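Here it is: the structure, laid out below.
A single protein chain has been removed from this complex, and every other one stays in its place.
Going in written order, the chains are labelled A and B, and every chain counts its residues from 1.
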Amino acid sequence: MSTNKASRIGEEIWKTRVDKVNAELVTLTYGTIVAQLCQDYNSDYQEVNKQLDKMGYNIGMRLIEDFLAKSGVGRCANFRETADMIAKVGFKIFLNVAPTVTNWTSDNNQFSLIFDDNPLADFVELPDDGRAQDELWFSNILCGVLRGSLEMVQVQIEAHFVSDVLRGDDTTEMRVSLVRYIEDEMPPEEE
Amino acid sequence: MSYYFTILSPTDTPIFNIAFGTSKGGGDGIARFRFPDTAQYMNQFIIHSSLDIVEEAQWTNGGMYLKHVDTYPPAAAYISAFLTPSGARFLLLHQPPQLPNSNTGSLGSSSLLGPGGSTTRASSSSIAANPTSPQTEEAVRQFMNEIYESFVKTAMSPFYKQGMEIRSPVFRTKVTAAGKKWL
């Protein structure tokens, strides 16, 4: 499936099938969660990143069903298609953004998502304790969501942010790498 | 004209301070107060001393912008105030430039006591130099509104806690830009 077709599907679902909610409610809710985590873990940002990823993972495992039920899309033929599906359909229907898919490695197993717009990070300014800028990945929950949802459809990936405008970088970029396709487990043989 | 802008939390804690000069009429945007550098705290004194008047004035009308509320003649300092519904106060102290022919040569504490002539002279000149003219009131209103918008956004950052000092460099840049644009 082409990128354009994915974009069309995403657009269509976004327009007709998705309940909308005030963006600031989402932004403030998510921001509060992250701030609370930072407080709970005494600004151990590595730990906060980990927790966000874990939360995302749990969300992803559930959200994937909603994605499949709403979009009705089938299995992707290859990882490139998966990338388009994530960027143009997944992000579109859940966050109304469509990050750019780019920086493919030659073996088609790694790509980057560039976010021009990140609704989770509106208004956010990282704490100026001199460490958050280097350690906290504010939107790390997204990595977990991808990991969780793809794992449910037998695709094991690894995802992490490599830059974030909140840190003063020029772009917000997430790197996604295919680890493996999880072989379909057979039911225990009863013979 | 030189400006000193401060934001006070509802509990009277200063959470943001900035000093800048006019950029209108060839101004270079650098504050030149009549106090020596060692007496910068004078601005804070003057601004804080206007709080009583602000508190009275805030009930006089429903507006958030209270215009020019207080004057401190010894320093030729004018104070404009803006209230947010949450109780934060934006206070702007403006001080017209000291005209060369009034009280010449005294940039020290002496000007603090009696630059009387300078105010009358200043009021007759350009907008930037006249703190009470309608044009100035309007410019300050625009300035305050713009700051208010940035302030709300800053306060919405999940890492900002109410009543905490605003250390955001983004906010500071925005205030500077607003100052450049309107004052």
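Throughout what follows, a contact is a pair of C-beta atoms (placed from the backbone, for glycine too) under 8 Å apart; a residue touches a chain by one contact, two chains touch by 3 or more.
Everything that follows uses one rule, which is that contacts and distances are computed from a predicted model.
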Name the absent chain by its UniProt protein name; which of "GPI-anchor transamidase", "Trimeric GatFAB AmidoTransferase(AdT) complex subunit", "Putative nucleic acid-binding, exosome complex component CSL4" or "Trafficking protein particle complex subunit" is it?
"Trafficking protein particle complex subunit"
Chains on display which the left-out chain touches in the complete complex:
A
Can you tell me which of A:I33, A:M61, A:V97 or A:I114 touches the chain that was removed from the display?
A:M61
Considering the complete complex, of A:K50, A:K70 or A:R175, the missing chain is touched by A:K70
Across the whole complex, list the residues on chain A that are touched by the chain not included here.
1, 9, 61-66, 68-78, 81, 152-154, 181-184, 186-187, 190
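What we mean here is this: only the chains that are shown with their structure count from here on.
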Averaging C-alpha coordinates per chain, one finds the centres of chain A and chain B separated by a number of Å equal to 45
List of chain B residues in touch with chain A within their complex:
153-154, 156-160, 167-168, 170
Which positions of chain A touch chain B when the two form their complex?
24, 27-28, 30-32, 34-35, 38, 122-128, 132
